[in-house]
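Partial complex: the chains shown occupy the same locations as in the complete assembly.
Labels run A, B, C and D following the written order; every chain starts at residue 1.
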Amino acid sequence: MLINCVAYREGRKLADISVEAISDYIAMPETFVWVALRDPSAEEMAEMQHEFDLHPLAVEDALSGHQRPKLEEYGDILFLVMHLVEYGPTDDLQIGEVAVFVGPNFVISVRNRSTQGFLGVRARCEREPHLLQQGAGFVFYALMDAVVDRYFPFVDALESELESLEEQIFTPGAARENIQRLYDLKRRMMVLRHAVVPLMDAAGKLHGGRVPQVCAKSGEYFRDVSDHLQRINGTLDALRDTIGTAIQVNLSMVTIEESETTKQLAAWAGIFAVATAFVGIWGMNFEHMPELKWTWGYPIALAVIAGVCGILYWRFKKSGWL
Amino acid sequence: MLINCVAYREGRKLADISVEAISDYIAMPETFVWVALRDPSAEEMAEMQHEFDLHPLAVEDALSGHQRPKLEEYGDILFLVMHLVEYGPTDDLQIGEVAVFVGPNFVISVRNRSTQGFLGVRARCEREPHLLQQGAGFVFYALMDAVVDRYFPFVDALESELESLEEQIFTPGAARENIQRLYDLKRRMMVLRHAVVPLMDAAGKLHGGRVPQVCAKSGEYFRDVSDHLQRINGTLDALRDTIGTAIQVNLSMVTIEESETTKQLAAWAGIFAVATAFVGIWGMNFEHMPELKWTWGYPIALAVIAGVCGILYWRFKKSGWL
Amino acid sequence: MLINCVAYREGRKLADISVEAISDYIAMPETFVWVALRDPSAEEMAEMQHEFDLHPLAVEDALSGHQRPKLEEYGDILFLVMHLVEYGPTDDLQIGEVAVFVGPNFVISVRNRSTQGFLGVRARCEREPHLLQQGAGFVFYALMDAVVDRYFPFVDALESELESLEEQIFTPGAARENIQRLYDLKRRMMVLRHAVVPLMDAAGKLHGGRVPQVCAKSGEYFRDVSDHLQRINGTLDALRDTIGTAIQVNLSMVTIEESETTKQLAAWAGIFAVATAFVGIWGMNFEHMPELKWTWGYPIALAVIAGVCGILYWRFKKSGWL
Amino acid sequence: MLINCVAYREGRKLADISVEAISDYIAMPETFVWVALRDPSAEEMAEMQHEFDLHPLAVEDALSGHQRPKLEEYGDILFLVMHLVEYGPTDDLQIGEVAVFVGPNFVISVRNRSTQGFLGVRARCEREPHLLQQGAGFVFYALMDAVVDRYFPFVDALESELESLEEQIFTPGAARENIQRLYDLKRRMMVLRHAVVPLMDAAGKLHGGRVPQVCAKSGEYFRDVSDHLQRINGTLDALRDTIGTAIQVNLSMVTIEESETTKQLAAWAGIFAVATAFVGIWGMNFEHMPELKWTWGYPIALAVIAGVCGILYWRFKKSGWL
């Protein structure tokens, strides 16, 4: 579906134009066209391919989706695929895509399987004509920046989830829940990582050394995006490391708890085994067991048993088993 | 066994030719020959070596098989080995090979220990003469693309196997089966990795910087193959990481379950030990045990025992041991 | 808040100057201005941006904070972000930031969320005019050196904490506390690592090969800072490795202790089970049990039971179970 | 000990020569000398050093042995050390060494602490004069190729050992043996790795970019050796990874088995504890226990106990504990 198609000159909007008029506008000097598509049909993409002379391999990638983030140069046209991360119905992370074609005088953004639009980006660009007059390269930057900025809340959510987990990790009895949450956290972290790492490689090619012509004027802006991606990546690396350690620590805690339970079990088993042995002794049927005839035999027996068990209890308590 | 041997000019098929006629055709301008062999005998390979002037080391590799994927340049002839993955009789992954020789005016594909043919590739090429007229390089690309495309279903199978495992990993009692499936998954993943990683390195040399002459015209196509391989590799890396975590998590779950069992065992052992101690007391043979003579002694004793056990049960329940 | 703003020429302080006078002073030859700000308002930063012609992206970073350490070149102006580590109220590590802008004739340090000032650095620089006359580059070095020097006590604290842990790691019964301390140690280590690693990359660009103009005269000093950072990084790497091993070892120790407890439990359970079985035998109500009528039956029975238990005890002792 | 010393010209053997005659032969054009030594004495090596003008550091290395594999250039003389792997008396892997000196017109192989000779290599070279006329470089290749080919059976042995282990890893009760075999496998794998990895680095310098003069003619042959080494290395990497996973899996299996044992223990303990409590009740000595006087009291009691135990057994069976 075509969302909009606008021509710009010297940082200012010229007009909303029809698809057929595109070829006229991109022939004008100092003018560029910015087209936004959403889940386009094969026909719409064919039209774009024809108007802008796009490479068939790139068009196919934009149509079929399910690409990893990547940056490709086809002559002087750049083709960038980025992942859009959003929450699915069951709080799981879902991945949509946006493919961007950038030429000297046009930008095409093709959004697939995602509810996040880029109208805000267009509005912001139009409010800053002194920047927008850098041309298609600046629009390219603005789109990347918008996508990358949308990663931050997800990373922050992972971080605060991990923090809340860390408070619980030394709580006895929470191990089963912790391990499930840690595994889930790891999976979400890897979804984000998958979106970020290849994009970081791509962004690195847009500033510094040899840079595609269309981005040359906006080098510092692309470095800024690159820096954001590196920040996210650093945080994800730290998360990954901490999750790994937390899984190990959780296992240690389970083992420690089990060990403590075993000790308690051993202690109580010992105490009752002693009591049982004693009562068994006086339950034997020998004829000549003088203590059985004593008037105070029974209370003394109970006292002896209680005493022995008490001593055992006290020793176990002292050695930390109980 | 020779499967077929065809000469092409300007993207169109000239004729099925005999092996003896090859040298005539490759001498013609703008013409190339495409030979397909399957499990060839030493004699067939010797004939090819003679007709196309192939290097003996490459011929030996193509004959004996059991190579890792690799790309080698012998003068202006390229030699590529790729793995063909297929399911064996017991659902295990099996590895076949295809070796490809590419010169300025010929392509030879030598398939070993595999049931997967490339007739479809030839048919598709012949349907697209505007691409096929790029020459031997395009055929080379088409073969690589076909092999790499056949990896995707295996990777997808691994991913959905892992997803079904993940649903089971927190189910009590499934640990033994899970660990077997995880180990099996890891092995299959490594078979694919072995096929993909060296091929990715090889594909990287066919686009971008200094590129062999024969691939120069099809650079963007080889980049596409390279991109597919990187995507597979990224997925395999994520699989590897997730399998590792899942093995750890599975171990944690076993330990947690054992810990819960130990607690239950401890609790029930405690309850019955108390009951046994009590009945033992009233089973002692002291003469002076007044409660034994009470009319309601027996029911009271039973009530006391039941009461104490009930209290214990309630406390264990509250603390989560039962 | 503006802390101070001073002009220097040939290594000596000229005067405390007002913000408005800055542009006059930086126009003079051989003169540079050193401005120190703390938690500046947007207006103060805008003023600086105007006086020194700073890039808006850098100014935004300096204002908003929460950056990773980084070095960026904007034309001939360098922009460096460093982390300041300090103890929070609960002994946790907290991160503040200092952003430094360095141009050919000015240095601006912008400190955020930190109580650590740099007055000492300024005083030391003013006491060494022969070094200070290297210009803004030397001030830049002095700030980096001060920040890096403040990392050492934290690293030392981690190391001595780990050493005290290592003494406790083989102590029975300390596992729970050890694992908590190890996890905490790891977290602090990662905070420092986050501060150090990117800064090390940055420092590496300030000596050796192609170096920004403003640092060219002080190359050996920047190499010294770089060397300090590498030393810290080496120590942190070793800490990380050792913490990982210590977590594993701690788990092993817990398992070993549990194993020993299980053995003891098994041994005592065995001894008492034997005693209970014996007393049970003589508690049976068969009519024809001649030993029950013997005069010495009871003491002999007790002796037999004690004897058997004693033999078991001795055997368990010998095999190390008790 | 000198094994043999032969002069070659244009790929054909000229004569077995004496050590003293070496300097005459190497002065002739198109001629090279191939000397083979085994566990040489210091005097023999000194003679070689004198005849061929070898560097004292290399001679020392060849004499003392216990080097890691390495390639060094001394002027236009190459010095290569390779490990020879063989089975020791107790089936352990033992390491011998062969040091090779290659100059424009000579090859010296010095074998130490190994029973494997290179007579076969010499015979094969002499049968292929068209290859041998490439000169000393080809002999150098033939020696490397022979050494590397001898690694394959060891790698294959490791692989089939691992496969037989994998079949046993999920067998209950084999854990102790498995872990010993896995550890042993890892050690052997590391011995091979130690032999292969540095040699792979060395072989990489003998083809491709800047190549020592003496190897220039045989580039494709050295690439072939390099490729073999990479194949071995890939296999060893996969082995290493799989061994690591297998150790983890083995630990998981032990824990799972223990967990199952604990459950069985808990179940049986529960059943018998219940029986013991019941018989204890009817063993109490209260006067007023009417059921004791019933004619069918005893069989009913036994039936009740058997019934309760049966129900417990059935429930444990159903929940998978028994």
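Note that a residue touches a chain if its C-beta (ideal position, glycine included) is under 8 Å from a C-beta of that chain, and two chains touch if they have at least 3 such contacts.
Small disclaimer: the values here were computed from a predicted structure and weren't measured.
Because all chains derive from one sequence, the complete complex can be expressed as a copy number, which is 5 in this file against the 4 shown.
As a convention for this text, only the chains that are shown with their structure count from here on.
Touching subunit B and subunit D at once is no chain at all.
Interface subunit A/subunit C: under half of the residue numbers present appear on both copies, so the contact uses mostly different residues. Using the mean of the Cα atoms as each chain's centre, the chain most removed from subunit B is C.
Shown for subunit A are the residues in touch with two or more other chains, namely 248, 251, 255, 258, 262, 265, 269, 273, 276, 280, 283-285, 289. Taken pair by pair, the chains that touch are A-B, A-C, B-D.
Interface residues of subunit B facing subunit A in the complex, by the touch rule stated above, are 166, 169-170, 220-221, 223-224, 227, 230-231, 234, 238, 241-242, 245-246, 248-249, 251-253, 255-256, 258-259, 262-263, 265-266, 269-270, 273-274, 276-277, 280-281, 283-289, 320.
Chain contact summary for the complex, subunit C toward subunit A: residues 55, 57, 67-68, 70, 72, 74, 173, 175-176, 179-180, 182-183, 186-187, 190, 194, 198, 244, 247-248, 250-251, 254-255, 257-258, 261-262, 264-265, 268-269, 272-273, 275-276, 279-280, 282-285, 289, 291-298, 301-302, 305.
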